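Apart from one protein chain that is not included, each protein chain of the complex appears where it belongs.
Naming follows writing order (A and B), and every chain is counted from residue 1.
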Amino acid sequence: MATNTWRRLMHDRPARIAAAVLGTAALVAFFAPWLARYDPTLQPDPVTLRLLAPSWQHWFGTDPFSRDVLSRVLHGARVSLGVAAGAMLLAVTLGAALGALAAVFGGWVDAAVGALVDVLIAMPRLLVVIALVATFGALSPWWLIALIGGSGWLATARIVRAEFRDHLQRDYVLAARALGASRWRIVWQHLLPAVAPQIAVAAALALAAVIPLEAALSFVGLGIQPPLPSWGNILLDGTDYLTTAWWLVVFPLGAVTLTVGSALVLADRLRAAIAGEEHRR
Amino acid sequence: MTRLVVTRALHAAAVCAVVATSVFVLLQFAPGDPFATSLDGADIPPGVRAEWRARYGFDRPPTERFVRWAGALARGELGYSASRHQTVAAVVSDAVPRTLLLVGVALVIGFAAGVGIAVLQARHHRRWPDRVLGALTLGGVAVPEFLLALLAMTWLGVRWRLFPVAGIGSLGDTAAWPLWEQVADLVWHLALPAIVLAIAVASRVARHQRAALLGVLDEDFIRTARAKGLGEWDVLWRHALPNAIGPVIALLGLALPSLVGGAVLIERIFGWPGMGLTLFDALLARDYPLVLAAVLLATVLAVLARTLTDVIAELVAPRRTREP
Partner (left out) sequence: MTRIFLGRLALVLCLAAACGGRDRGPTGGIVVVSAGADAETLFPPLVVTNQGRAVTELIYDKLADIGPGLNTIGDAGFVPKLASTWEWSRDSLTITFHMNPNARWHDGRPVTARDVQYAFKVWTDSAVGAVQRSALASVDSIATPDALTARVHFRERAPEQFFAFVYTLIPLPAHRLAAIADTALHDAAEVRAPVGNGPFRFVSWMPRVRLELAANAAYYAGRPRLDGVVYVVAAQGATVAARLLAGEADFLEQLAPPDFAQLPADHSVRAQAYGGFDYLFVQFNLRDPAATERAHPIFGDVALRRALTLGVNRTAIVRSIFDTLARPAIGPFSRTQWTADTTLRGIPFDSALAARALDSLGWHDTNGDGVRERGGRPLAFSLLVPASSRARQAAAVLLQAQLKTIGVRVTIEQADFNAFLDRAHRAAFDALVGGVRTSPSPRGVRDVWSTPGPAAGTQNFGRWSNTTFDAHVDSALAATSAGAVRAHVRTAYQAAIDDAPAIWLYEPRLFAGVHRRLTVGALRPDAWWANVASWSIDPAQRLPRDRRASPTP
């Protein structure tokens, strides 16, 4: 039945467009060094070539350090999407694992995971991340992934736990159990594939949450360290010149909005496909 | 019912205790102390800093400080904020009402607007109002809040001068003004931060509410209602919405802490020093007693809000669960 959900999604036009945008973004991120015309950290002349409006040489203009904004946005995709994808994978894996554990074992494991969720959900995520960055100093992208991913698994855990508990009561699981299948075999062969679409929804939403979080961290000066470009720190450079150099804000903002929006649309359509499937069943 | 309340309260207390302890432990690893920045200067001898550290017990081992802090908390004392030269209680009692006002107003406006947008979208499903509003709400979620805030400040505040750029009220002795003028002044100053925050809330609510509404609209009882000859608006407002609003309210309860946290940047940009900004400043100043108190308060608020929204969600949408 999960395969039907995927098939439904493939025939959904908004979902296809959103997936295409995300795919393009991923390709851009991967091939950025070949796509970009300039080195994103190259400062040809920070005195006379700074803050140039978009032109044929610089399609997206230049920034306060005379660096090419297009090249920075392309390379920024690497960092921003890399961090976002890494954090998303970590969050979803952690969430799925903890949610599954809670559902399958129940009892004190369930209670412990539930308490952990309650504790973490009570604390604003942005402030938790800021506190940790303040504690451990400037963070490499890897640490940022660990931090953002490690604080973002709550939603996935809740969803997976609820879905697992629901499915554990269903006939096919009970039947498999009666036939002597082990607990983990059931989880791997039946439950995970059945719940995969819901996990995908959680993943898309996690992706959509991480990109603005990185931008917000950059805004308080604690995000990706310069000169490595990220969409967040390109935007930060732009906030000083909102009215005087629009190209510094518009292009990275466009990149952020497109990817986040696509992730959200994908999550929506996926949810609709799941609902349609459940409805039909 | 009493048992439920008691277990809930115990649970909430346990959560708060764990949060406080873990924050305290975490802070021990943070470099610097409350006097590192406030007492840094070429002409300030290092001895002065050591003296102030000793005065507030920062030369003590962490375990002793924790025991002292917890003991004081049990007596209802939150401690002294070294970075503000004030008691923590005074700082917090200034900040909490501001946050409650800002987040509360943004929540109410955002929720109402979000539900309204969703109903409109459901009514015109797959036609242009649905599409346009869908794109707008998508943008409302995707554009980072701090950027929205800066744009609002630059255009609505500086360029067109419709609203004050920042601040929580006009200058002068506003307390002596007639009541309606005081309220108008407050609303005028609240406008920008509340609008920006409300846009974020409304976008999220609308997206969830629309999906929930569309899910319900296929159900049998809606078909029954339509068969009875009810108009489409009546069906939406009277039958579909009450059955679809519960999960959205519960979701809002879950999102409340992140709303308070997300308000940090908005509070900072619009000079609205509520809990988020207080906590942020306290973190950067390593003002431990203030950080702990603020985190604890945020946790209590979050737990309360969750409980409250759970109750509301149950009250609002009991119909279908009772019917079959």
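By our rule, contacts are C-beta pairs under 8 Å (C-beta built on N, C-alpha and C of every residue); 3 or more make two chains touch, one makes a residue touch a chain.
Computed from a prediction, not measured in an experiment: that's the story for all the values here.
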Residue touching the undisplayed chain, where the options are B:23, B:133 or B:150: B:150
From A:46, A:106 or A:193, residue that would touch the chain that is not displayed: A:46
Touch criterion as defined above, residue of B:31, B:97 or B:231 at the omitted chain: B:31
Omitted-chain contact residue, chosen from A:23, A:193 or A:221: A:221
Where the missing chain touches chain A, by residue: 41-43, 46-47, 50, 64-66, 133-134, 137-138, 220-222, 225-227, 239-241, 243-244
Touch residues of chain B, complete complex, unshown partner: 30-32, 36-46, 48, 51-52, 55, 80, 83-87, 91, 94, 150, 153-154, 157-158, 161, 164-168, 170-173, 268-271, 273, 277, 281, 284-286
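By our rule, only the chains that are shown with their structure count from here on.
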Rounded Å distance, chain A centre to chain B centre (Cα mean): 23
Interface residues, chain B side, partner chain A - complex: 11, 14-15, 18-19, 22-23, 26-27, 29-31, 138-139, 141-147, 150-151, 154, 207, 211, 214-215, 218, 254, 257-258, 260-262, 264-265, 276, 279-280, 283-284, 295, 298-299, 302-303
Residue ranges of chain A in contact with chain B within the complex: 115, 118-119, 121-128, 130-132, 134-137, 208, 212, 215-216, 219-220, 235, 239, 242-243, 249, 253, 256-257, 260-261, 264-265, 268, 271-272, 275, 279
